[in-house]
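For this depiction, one protein chain was excluded, whereas all remaining protein chains were kept in their positions.
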Amino acid sequence: MTGTLLSLSGLTKAYPGVVANDDISFDIREGEVHALLGENGAGKSTLVKMIYGLVKPDSGTMTLRGAPYAPAEPRAARASGVAMVFQHFSLFDALSVAENIALGMEDPPKPRDLARQIREVSETYGLPLDPYRTVGTLSAGERQRVEIIRCLLQNPKLLIMDEPTSVLTPQEVEILFTTLRKLAAEGTAILYISHKLEEIRTLCDHATILRLGQKVATCTPAETTARELAEMMVGASLKAPEAHGRTPGDVVLEIRDLSLPAPGDFGTALRRISMALRAGEILGIGGVAGNGQDELLAALSGERRSAPDAILFKGQPLGHLGPGARRRLGLLAAPEERLGHAAAPDMSLTENAALTAMGRKGLVRNGLVGWGRAEDFAREVIAAFDVRTPGADTAARALSGGNLQKFVIGREVMQAPEVLVVNQPTWGVDAAAAAAIRQALIDLAAKGCAVIAISQDLDELMEIADRFAALNEGRLTASKPMAGLTLDQIGMMMGGAHDMEAAHVET
Amino acid sequence: MIALEKRPQPSQAWTWATPVLAVLLTMLVGGLMFAALGTPPVEAIRTIFWDPLFNPQFASYSRPQLLVKAGPLILIAIGLSLGFRAGIWNIGAEGQYIMGAVCGAAVGLAFYPAESVLIFPLMVVAGALGGWAWAMIPGLLKVKFGTNEILVSLMLVYVAESVLASVSSGLLKNPDGMGFPGSRNLKQYPSGANPELIAGTGMHWGVVAAFIVVILAYVLLTRHVLGFHIKLSGAAPRAARFAGVNPARMILFCLGTAGALAGMAGLFEVSGPAGQITIDFNSGYGFTAIIVAFLGRLHPVGILLAGLLMALTYIGGELAQLMLGLPGAAIQLFQGMLLFFLLATDVLTNYRVRLSNKAKGTV
Partner (left out) sequence: MDLTSINPVLLIASLMVSATPILLAAMGEMVVEKSGVLNLGVEGMMITGAITGFAIAVNTGSPALGFIAAAAGAAMLALAFGILTQFLLSNQVATGLGLTLVGLGLSSLIGKPYEGIKSPTLPRLDLGPLSDIPVLGRMLFSHDIMVYFSLALVAAVWAVLKFTRAGLVLRAVGESHDAAHALGYKVVRVRLLAILFGGACAGLGGAYLSLVRVPQWTEGMTAGAGWIALAIVVFASWRAGRVLVGAYLFGGITVLQLNLQAAGAQVPVALLSASPYLITILVLVIISVRGVHGAPASLGRPFHASH
């Protein structure tokens, strides 16, 4: 650990209506792992995009090894030795691993040489990867390897990693950390973005904490408690959800040997899923993204049909019924993607309220929609869930992620479901909204509703679920009581046996 | 540097202002085009937009023509607008229009020379069924196999034209026509004719049907759950499936309705203004109706107004051809430009234009 690699000074970036970054200054030293910590919306991604040349700062300067650094575009950033591993949106499903990697390089070598280099780097860092595989067929962990190797081939001085562990099993996280430590030891600085506190405490040398676009602190995470870090990040102590001592009732939902083919070229098939769900309990379903979460939700919501008795609701077969009929019976769902799936972005909240509440709230008479009643219901949801919006006639896309998510979950909760299935209920939502949503799910279960919470956030499932099961390549493990499960056991359930052979890192 | 910034929600004001802006831009650029063709621009614009309605010399002929031309345009455009809203691109209305006319006329001619009040309603039903069946071909292919409805519906226009050519010199040829191609003239067959209902207005049954359909479509889209599902399917297809909309049924409904309405429009035309099936019976209403649907913002009332405006350009265009020697194709181009300018200015509905002194991050 020698001198300063990248120095940020007074970086400011404003978008209409919001200052994303306000006068941010800090240094990243050579060979250190530097954490950038903050809630969703704290300004982490804007800051990183400025460093990577995707966004130009309104004011402020950066220096790289003492020289002025102002990348006009990612190409320039890469040329200066800054590389970035994105959380989303930077791989091309239909292209091969080698083609994907070539696209991220300024001067890619000939295809054959590139394939050889990919193999070399992947072996050195314990990240096995076949250069000729089509990226769309890779698991989330393997996709991340593509991104990392793409960066490593350029010998970066600074490697930016945006929430890298959100798609990994605990075992894969271990492998990644070994790789990162090895890189840092070789002198590469790493800017590590996360909101997971324990990770940062084990991995990072320094941490810079952002809140509402401003830098609130720089600290040494190993010497700071997770609680202190959380309070700096959120700015207030958060109310943990109330403990739950629920007694489950009768079985309300049963899935028997549910199998469905993959919906598209890159979807996941559901394979022989079975489970039983009792009234008043919350079943947490974990798993790495892309292991059948969306497909399971679609099979339960009725968007995809199955054999009638693959799904039984209070003993009644409903696998063949569509979403409307299932809702009338009391099986409700809230999918992961807010904009475009759970809600229509360009339609008003009133229309979006009617989207699922048509039947249960009696909004239709003789085929005609009672828009007045729909608006009343939308207002009820807005009031009960503290949705910040100018009114019920505002378009869904105008709401922030957290507010829209509260609306979407609230819309289902307020229809008094008997079974509610949610997928990623707090994905990309600020901490306050996330806490409110989790509390709502716990309260709903306390009233006797059975809840299935599909989530990739293990902390969330540990907080709210009574039982835990994991999805892996479209298969669902048997469920176990949440209390008493260790992180290691959870990891084994999530990972299955595949993908584990990666664990040999040469040190 | 001009930058676009997405509005939190679509602007209501611009939704209705852009068609007006598009018309003005088209007049401006069209005027320049007329000038380039050697026609005085102001006079050309006046001849197209003013004279057919208000010039005492032409108005008595032209005004009734307005409804005659607007009727089929509105009928077809209303049907198309349902599909366009739901993201279903039926661009073969011209073929459905032809098949409606052929089927409806065939039923009428089959009864010739019998007289009954039932014959005309039967013809209307046959026309609607003909158009419906023709539109069901792309519909069923899309539902069953996922075949692209844009290409299939368009290909079927050419097939329908072949059918039209065939029947007008074959099956439906006037046996008393001295060998000329073309069917009997339905105007001379009282039970099969679609006459002008009020003299001097141009009002015929097709125009009545168009007005009724506008009202029905308005109720459907604003009040009925089916209308909500149509809008939802177009705005967010995945959300529509989540809400419980059956995409296959939606496709069949939208295509079928559009086909039936286009078929009816064809029947009203062949039994009224055109009078007979001939090889060049169709005149492009099915394509112009696409412009009408967009210009009317896919909204029934908007389509009513847009249909009248587009009818005016037809009549004004003919007048300009007569009086100023303006080529007929100029009007076709004029109409195409109108759609183009509408699409270009539409950006204002969803985006705010910002002038900034520095370049945007990346384009």
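Labels A and B are assigned to the chains in the order they are written; within every chain, residues are numbered from 1.
Here is the rule we use: contacts are C-beta pairs under 8 Å (C-beta built on N, C-alpha and C of every residue); 3 or more make two chains touch, one makes a residue touch a chain.
Since the model is a prediction, treat every value here as computed from it, not as a measurement.
Note on the chain not shown: across the whole complex it touches A, B. In the complete complex, the hidden chain is touched by one of B:216, B:301 or B:347, namely B:347. Of the listed residues A:74, A:248 or A:263, the one in contact with the hidden chain in the full complex is A:74. Mapped onto subunit B, the interface with the missing chain covers residues 4, 6, 84, 89, 91, 141, 145-148, 150-152, 154-156, 158-159, 162-163, 165-166, 287, 290-291, 294, 327-337, 339-340, 343-344, 346-347, 350-351, 360-363. Residues 15, 46, 49, 53-55, 73-75, 78, 86, 89-95, 99, 102-104, 108, 265 of subunit A touch the missing chain (whole complex, contact as defined above).
The rule is simple: only the chains that are shown with their structure count from here on.
Centroids built from CA atoms put subunit B at 47 Å from subunit A.
For subunit B in complex with subunit A, the touching residues are 5, 8-10, 223-226, 228, 231-232, 235-236, 238-244, 246, 358, 361-362. By the touch criterion stated above, subunit A contacts subunit B in their complex at residues 16, 54-56, 73, 301-303, 322-325, 327, 333, 335, 337, 340-347, 351, 354-356, 358, 364, 367-369, 371, 394-395, 397-398.
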